[in-house]
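Here is chain A:
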Amino acid sequence: MVNEIIIAGFGGQGVLSMGKILAYSGLMEGKEVSWFPSYGPEQRGGTANVTVILSDNTISSPIVSEYDIAIILNQPSLDKFESQVKPGGILLYDPEGIPRAPKRTDISVYKIEAMATASELKNQKAFNMFVLGGLLKVCPIVTLEHVMMGLKKSLPERHHSMLPMNEQAILKGMEIVEEMNKSAS
Partner candidate 1 sequence: MSEEIYLMKGNEAIAHAAIRIGVDGYFGYPITPQSEIIETLMAEAPWTTTGMVVMQAESETASINMVYGGAGCGKMVMTSSSSTGMSLMQEGVSFLAGGNLPCLLINVMRGGPGLGTIQPSQSDYFQTVKGGGHGDYKMITLAPASVQEMADFVDLGFELAFKYSTPATILADGVIGQMMEKVKLPEFRRRRTEKEIREQCPWATLGKPADRKPNVITTLQLDSAVMEKCNLDLQAKYKEIEANEIRYQEIDCEDIDYLIVAFGSAARISQKAIELARAEGIKVGVLRPITLWPFPTKIIKEYASKVKGILTVEMNAGQMVEDVRLSVNGQVPVEHFGRLGGIIPTPNEVVVALKEKMGC
Partner candidate 2 sequence: MSTSIIDPKNLVYAKPVLMNETQMHYCPGCSHGVVHKLVAEVIDEMGLKEITIGIAPVGCAVFAYDYLDIDWQEAAHGRAPALATAVKRLNPDKMVFTYQGDGDLAAIGTAETIHAANRGENIAIIFINNGIYGMTGGQMAPTTLMNMKTSTTPNGRDTHENGYPLKITDLLAQLPGVCLATRHSVHTAGAVKKAKRMIAKAFQNSLDGKGTSIVEIVSTCSAGWKMSPAGANDWMVENMFPVYPMGDIKNI
């Protein structure tokens, strides 16, 4: 089993750290994992994306041409990566800042209003955890238990008090994700 995943959005949206948590969760499950980031020189803003691969076997390339799962958090990323989702694959997006919705019909498309929900709950810091919750709901590639273990491993100890808040965000994300298109395959 291989999952080739792209997470793309603006810097500061927690794109890289969401990928990191996924990678750590895969590590907890005993999978082979790779995490490869791409970003501009800015420390904040700018575009950022990360390729995460979770696999039962050795991973040949950390760079791939197309993805099983795309998590898209801004318009430029949708424009770039929508065409790179494998037929039958999954595209999960947050409509905030994405006026043009995905068009593909040969993939499963899911919408998650993570930013709106995070703002409403005054928990913007955990925005990416809402998104991660949505992903786990539509495609449980790792268990919640391993995600929490991965989160603990990837967060510095001084932030461990925030673990319950993150778990709540993941659970909320699981509730609010909506199916927009079901792939035929």
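If you want to know what made the cut, all candidates are chains of the complex that A comes from, given by their letters.
Basically, contacts are C-beta pairs under 8 Å (C-beta built on N, C-alpha and C of every residue); 3 or more make two chains touch, one makes a residue touch a chain; residues count from 1.
Not measured: the values here are computed from a predicted model.
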item	value
Direct contact with chain A in this complex, candidates 1 or 2	1
Parts of chain A lying in touch with candidate 1, wherever the complex brings them together	20, 23-24, 27, 32-38, 41, 59-66, 153
